[in-house]
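Rather than the whole complex, this shows some of its chains in their spots.
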């Protein structure tokens, strides 16, 4: 977790999750470190974090926000990867769009790194898992 | 199609498609024009086009490209919308990432516009449908 | 108004206004929905909102700010459109540049959508109408 250490009493957090499904061949290449462009998981994690920071430049009605923590993780599944993003802010706005954007950009980055061997990858479902803080109360899927 | 009129002999094109699934309530609001923030479909179309242009700023190893045409369309389905993006270039690089990014950003924009009434929307599957031009030949899903 | 719901006691707000003047032919096309590229007013409204968020990337000495509300409206006049932008923040800096930038980008977007039928459109005057909150007190034009 990229964490700046403050302990705000009014923090908001959102967790989003998504999935990318790969062919067996592509998956074998990722897992054996054979992808020519570099490590897709490491690239996806960083791209997801950077993507979260660009959310307000991508989504027309999203507010620019100070974010106090962004975390993106990729977890292996039998047919690909689950991607989870957690985003926190002390601002007075929810951060579900930042979390969803992080997941989407991370998944797109895996696609980009692996597309030379597999053009049939599918991304999704991407969805909000949890949202805490804020006026509308806690949401848990 | 945003089209600048040239007729290149070496054009490349990519078509990607995705889906966003909404609750009945949310879908009714979108279809009756009752979404407070404005028309989600119009916003999604424009955000998708603008998102395609930011692809190289989002995906670490994507090249910055001149794009000669970007089209994003949302088509109603029983439970939400299918989103299709077509991107063309005369550059010597494929544009599948631009098409996939356009679809993802358009879907995220629908989510953002509608999330006040439905936090359970799901995005995906997002996938490449077709790719023409380029060294690796034509790909059709 | 894109509004996140907080009721800050120290909110600052700025309102800017501008104008775009079109030929009769162009105006008729906009009003009859005949513009090939799509609805210029809807595109201008969204582009203005997104432009406000990019102000600090455009204007060298403008501070990056959290914005809590951005609203852009286009109102028909006999010879074109009046464009009004209202921007609010809880930060300790005025937002007149964000409001003026929103108006300018909205006007440029109308120009772009309509330029195939009219290259003689004029943009302006763009000016600040009102500014409230902040050390320098309220300004009303």
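Should a chain be cited, it is by its letter among A, B and C, assigned in written order, with residues numbered from 1 in that chain.
Here is the rule we use: contacts are C-beta pairs under 8 Å (C-beta built on N, C-alpha and C of every residue); 3 or more make two chains touch, one makes a residue touch a chain.
This is a predicted model, so every value here is computed, not measured.
Oligomeric state of the entire complex in this file, given as copies of the one sequence with 3 shown: 6.
The definition used in the following text is that only the chains that are shown with their structure count from here on.
Superposition angle, subunit A onto subunit B, using Cα atoms only: 180 degrees, a multiple of 5 between 0 and 180.
The most central chain, judged by the distance from its Cα centroid to the centroid of all protein Cα atoms shown, is B.
Interface note: subunit A and subunit C, two copies of one sequence, contact each other through mostly non-matching residue numbers (shared numbers fall below half of all numbers used).
Rounded to a whole number, the gap between the C-alpha centres of subunit B and subunit C is 26 angstrom.
Multi-chain contact residues of subunit B (touching two or more other chains) are listed as 37-38, 43, 46-47, 50.
Interface residues of subunit C facing subunit B in the complex, by the touch rule stated above, are 2, 37-39, 42-43, 45-47, 50.
Listed in rising order, the residues of subunit C touching subunit A in the complex are 2, 4-6, 46, 49-50, 53-54, 64-68, 90.
Residues 18-19, 37-38, 43, 46-47, 50-51, 54, 57-62, 96-97, 100-101, 104-105, 107-109, 111-113, 115, 119-128, 131, 139, 141 of subunit A touch subunit B in their complex.
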